[in-house]
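Only one protein chain is missing; all other protein chains are in place.
Presenting chain A:
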Amino acid sequence: MKLYCLSGHPTLPCNVLKFKSTTIMLDCGLDMTSTLNFLPLPLVQSPRLSNLPGWSLKDGNAFLDKELKECSGHVFVDSVPEFCLPETELIDLSTVDVILISNYHCMMALPYITEHTGFTGTVYATEPTVQIGRLLMEELVNFIERVPKAQSASLWKNKDIQRLLPSPLKDAVEVSTWRRCYTMQEVNSALSKIQLVGYSQKIELFGAVQVTPLSSGYALGSSNWIIQSHYEKVSYVSGSSLLTTHPQPMDQASLKNSDVLVLTGLTQIPTANPDGMVGEFCSNLALTVRNGGNVLVPCYPSGVIYDLLECLYQYIDSAGLSNIPFYFISPVANSSLEFSQIFAEWLCHNKQTKVYLPEPPFPHAELIQTNKLKHYPSLHGDFSSDFRQPCVVFTGHPSLRFGDVVHFMELWGKSSLNTVIFTEPDFSYLEALAPYQPLAMKCIYCPIDTRLNFIQVSKLLKEVQPLHVVCPEQYTQPPPAQSHRMDLMIDCQPPAMSYRRAEVLALPFKRRYEKIEIMPELADSLVPMEIKPGISLATVSAVLHTKDNKHVLQPPPRPTQPTGGKKRKRASDDIPDCKVLKPLLSGSIPVEQFVQALEKHGFSDIKVEDTAKGHIVLLQEAETLIQIEEDSTHIICDNDEMLRVRLRDLVLKFLQKF
């Protein structure tokens, strides 16, 4: 069993598991932090961004000044943003049989894999994962395609040139493999390969293994996966949460008794407690708005935003913010808000029961009804006529490199009354803000990451007791900035095996058993014999038939009755030996009693020698030697067949036959 690790990002994993005869890709995450190296794509022409000076080498050489721009001491690539794909060279991706998706954030690289690698298999995911994943992809494509950029920079990627660039461009990895965003056509084609599954549904893969998604409690439709054969069980835990937010709670019990547990997608901010962060978010929002400032919340169109809107729903009246408009701007805002209300079966119990009242499970419906929350596909159109300040705007993309957020950063960045509140933990807020410097706007960092923290992981591992844990290397040591925090790493016995990008792990576990079915008529013919209380044995002669990874014992073909001619068949045609079988023997020979028996039968002058493997009984008079070992008995005598048979019969008296 092997694990091929194609992504180095612990929360955007992409691993391939070879198990029995199957090749299973676990998640297909896309690392978008590469876009932080690029200049933002402004929706409206930005004089500031277009007038940034080109970057030149120390010696004044300015051959890169078209590709690289300088802003407040940082250098950015002036080109269409590109993404860092999972490793494609480590394993032939056309051999992947299935891809299992655990949540909508972990499928963003799917079009790159399914459309460009010769992949012919099936993708499995739950319905909300597919629908919301589609929204995220649609938004991404829309954000990038609606701001066409003529220029595509590639000169800087040359290894010799990259070495000369300042950090972080200099240290960016595998820039040559970075790719531009996929198209909507590719998205549609990729999504058409997905087969929908429900929690606890058992899916057979070629009869060899069975895969089952389980609720992971992190997002709508998010799942962990169980991959099991008859005697082996691998659990894949990715992006799980034990907090009570909107999704169905995590199913922990089914993860028990795993041989291997692959653990990814833990919280990216282990030191921040989501409750505290929500409090921080609300207080800062209220303080800004009270002072007449606007609040900008860069976010994804689905996920934490549902919980934030729910918190605000309870908070705005108490904070006297009832008259402040909340805007949600995204090409998929409407679909996201509406989809969330129809996936009742994937929601937590509280929200599910609301549906029977009937009430919308999320209170943002009421915010929309009362005109407190308004949503728009883009800042063009209706939004510009409705726009009223001070206000709160939720919009993407959290990287601040594309989407409507770029416009609001440019618009509000100059006033210290306004605040940008970062709630998504995927991007470093300082790096995200770099191309907007100098910035007068207040910046608040309240990352809300509901995924498992290390305390919860250690409780989980204690409860489910896997034999081996496999995780990204980042989880096996404290974060570099807090090297003393021994609590911020996975602590389990035996120690977790770690992996990094482009590594192949041989999983430390051997397969020992295989299940073989026995046909009823064959089973009928067996004559078991009890050799110990509770243990019976029977001999069986059969044909082992293997097809589709299933093994069946079938009765041997009947021997064809010898016809008139007694001509012997050729050896190769010989059917399995059907002559009367000699009985099988079992048991052990107690030496002392055996010697007594020999004496009784007239043998004298018997000597017993102990050997490493058993005993040797010497009958000196008869010049005969009986060698008794654990699994064999030899009678060595000189051409005295009568004697040998007598001795053999004596030996057999001590053994059971069947």
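In this section, contacts are C-beta pairs under 8 Å (C-beta built on N, C-alpha and C of every residue); 3 or more make two chains touch, one makes a residue touch a chain; residues count from 1.
The criterion applied here is as follows: contacts and distances are computed from a predicted model.
Taken from the listed names "BRCA1-associated ATM activator 1 isoform X1", "V-type proton ATPase subunit", "Cytochrome c oxidase subunit 2" or "NADH dehydrogenase [ubiquinone] 1 beta subcomplex subunit 4", the protein name that UniProt assigns to the chain not shown is "BRCA1-associated ATM activator 1 isoform X1".
The hidden chain makes contact, of the residues A:Q314, A:T353 or A:S588, with A:Q314. From the options A:P53, A:G118 or A:G276, the residue with contact to the chain not on display is A:G276. Chain A meets the missing chain through residues 271-273, 276-280, 282-284, 286-287, 290-291, 311, 314-315, 317-320, 446, 455, 482, 484-487.
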